[in-house]
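Quick one: the structure is below, questions incoming.
Omission of a single protein chain aside, the complex is shown with its protein chains in their original locations.
By letter and in written order, the chains are A and B; residue numbering begins at 1 in each of them.
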Amino acid sequence: MVLLSAIYASAVYGGSITAILIHTPGTPASAATALDGYQMTLRGEGLKALGTSTLCSVIGGVVSVVALLLLAPPLAQISLRFSAPEYFLIAIFGLTIIGSLSSGAMIKGLSAGLLGLLISLVGVDVMTAYPRFTFGVAELENGISLIPAMIGLFSISQVMIQAEKLHGANNLASQAPKLTGNLFPSREEWRKLRRTISRSSIIGVLVGALPGAGGDVASWVAYNEAKRNAKNPDRFGKGDIEGLAAAETANNAVTGGAMIPLLTLGIPGSAATAVMLGGLYIHGLQPGHELFTANAHIVYAIIVGLLLANILMGIVGLALARYVVKVASVPFAILAPIIVVLSVVGSYTINNSMFDVYIMAAFGLLGYMMRKTDFPTAAIVLAMILGAMAEIGFRQSLVMSKGNMLGYYFDRPFSLLIMGLILLALVSPLFVRWKRQKSQHAL
Amino acid sequence: MKTLHSDVLIGLAMLIFSIIFLTLSAQMPSDPALFPKLILTILIIFSFLITWSGVSKTWAAEKKEVKQTPVFKHIRVPLVTFIALCLYIALINILGFFAASSIVAIFFMIYFGVRSYVQVILVLLIMNTFIYLLFVWQLRIALPTGLLL
């Protein structure tokens, strides 16, 4: 079990390294990382991006373990207060970021988001078992898998974009970015990051503790919040260290958070912890109050193991960063085939399915075309992550409200809270603009 | 000579796509069709907006004589890359994973300009060994096999 939880924590971190260096998120949780991390690499700050990512992952992880140790029972109770309406609203809250993901035309960003939502609908409808847009293909019944789609949208399209620069076949001159800069962020940057990191840790732990949402949701919500509170939101997506820190802190803070409902209630907080639940069972351990009392030594072994794993991960990560970052300076001609082959293996192994490999290729082409025409690919991924959550949450709450939808939503403290946040997210940019205009007038 | 801005084509493609899928969702029972219909309707509105912005950009471009729309020369290499990827995937089914991967890796390296045979062989060796050790040996995943490997 200790091994399992350690792997859980490091896998989330490992997915980010490739996201930063070669624009290939290894897990959905590191999709948000790719946005700013890769831009930093292009600027030659790959080392700093790795260092920041490692430090933030460790901080997020440690905070979440501390939360697990000290706050598990109350947080588990809070997580029980969340249900369909709250999940629907969290999804909507996450989706508000789409508008700002698009660097160019807002309308294209929104269209990409809608396309992502539509893609998330493919497959058997949870509420009626009706197969939507499956065209009789059994593999489509489970929906379009996120990882192959993401690999296509991010990595394959990246390879194609890079290939563009090679007009002939004789250009081996490496366009690889130069590597300069420090492993650690400067003191000034640290000061800037402190608030982002603490906010993102809390978001990560809380979202992690919810059975219906995991690291992928947490990293986007944290990214969104960081951007909203940033002094220069325009720099997000162009290699802003804060965006990277937010996503990285949150997706690792999820690991401890997700174990809270697992260990206290026997309800896995994420798909990965569901596997751990199986692990507990196979060992004859029953999660719940008893686990914390009768088998306390095992629980504490798991928690301490998770803590050590996080710290070890940090040490190894920092020690290796200088070597790992060299990947970014490998000539494209050698990197490209490796990325292509690994994309295929990665897509295949998720479900042992060649179909996922076809999906990956199709999304690679789609991603390339979108990037050529200024549609943000991240918006599709975000909408695919949140789309199903929004729809199921909405339709479940429709049934749960027994006809009085509005009253039902307004009757729930947490859904009111999230509605407030959504309103804030939508209104605050307008407010900021108004204020700026006003100050310009004053001048 | 008028060259249409790419947004016009994209907008129209989106429109056609949305209409096809809207007709498909019209055949669904009303409950599961709710969200698809909602999304597609908004998408249709957006596709009009994008088409319109494309048209206005075309006019603007006529006045200013700005060059746009990707030229074939630019997308040739990416296109070859993509076709190679598709052939590679097809080859996996026929030859098996390791054989197909080696072939495609050799192709890419030569196409992208690696001229040193030592490098090619080194990359092949390291790549295949790494994948074998990690996925087949350690994770016990049965990668697709074919005629060769």
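Just so it is clear, contacts are C-beta pairs under 8 Å (C-beta built on N, C-alpha and C of every residue); 3 or more make two chains touch, one makes a residue touch a chain.
Going forward, contacts and distances are computed from a predicted model.
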{"item": "\"Phosphate transport system permease protein PstA\", \"Tripartite tricarboxylate transporter substrate binding protein\", \"Na(+)/H(+) antiporter subunit C\" or \"Ion-translocating oxidoreductase complex subunit D\" - which is the UniProt name of the missing chain", "value": "\"Tripartite tricarboxylate transporter substrate binding protein\""}
{"item": "Among A:229, A:295 or A:351, the residue in touch with the chain that has been omitted", "value": "A:351"}
{"item": "Sole residue of A:46, A:61, A:261 or A:376 that reaches the chain not shown, by the stated touch rule", "value": "A:261"}
{"item": "Option from A:142, A:295, A:329 or A:373 whose C-beta touches the chain left out", "value": "A:142"}
{"item": "Sites on subunit A contacted by the missing partner chain, in the whole complex", "value": "3-4, 7-8, 11-12, 15, 26-29, 79-84, 123-131, 136, 138-139, 141-143, 145-147, 211-212, 261, 265-268, 271-272, 274-279, 281-284, 286-290, 346, 349-353, 392, 396, 399-400, 402"}
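Here is the rule we go by: only the chains that are shown with their structure count from here on.
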{"item": "Separation of subunit A from subunit B, taking each centre as the mean of its C-alpha atoms, in whole Å", "value": "23"}
{"item": "For the subunit A and subunit B complex, residues of the former touching the latter", "value": "105, 107-108, 110-111, 114-115, 117-118, 121, 125, 127-128, 130, 132-133, 156, 159-161, 163-164, 166-167, 169-172, 331-334, 336-338, 340-342, 344-345, 348-349, 352, 354, 357-358, 361, 364-365, 368, 372-373, 391, 395"}
{"item": "Footprint of subunit A on subunit B - complex, ascending", "value": "6-7, 10, 14, 21, 24-25, 28-29, 31-32, 34-36, 39-40, 42-43, 46-47, 49-50, 53, 70, 73-75, 77-78, 80-82, 85-86, 88-89, 92-93, 97, 101, 104-105, 107-115, 119, 123, 127, 131, 135, 139, 141-144"}
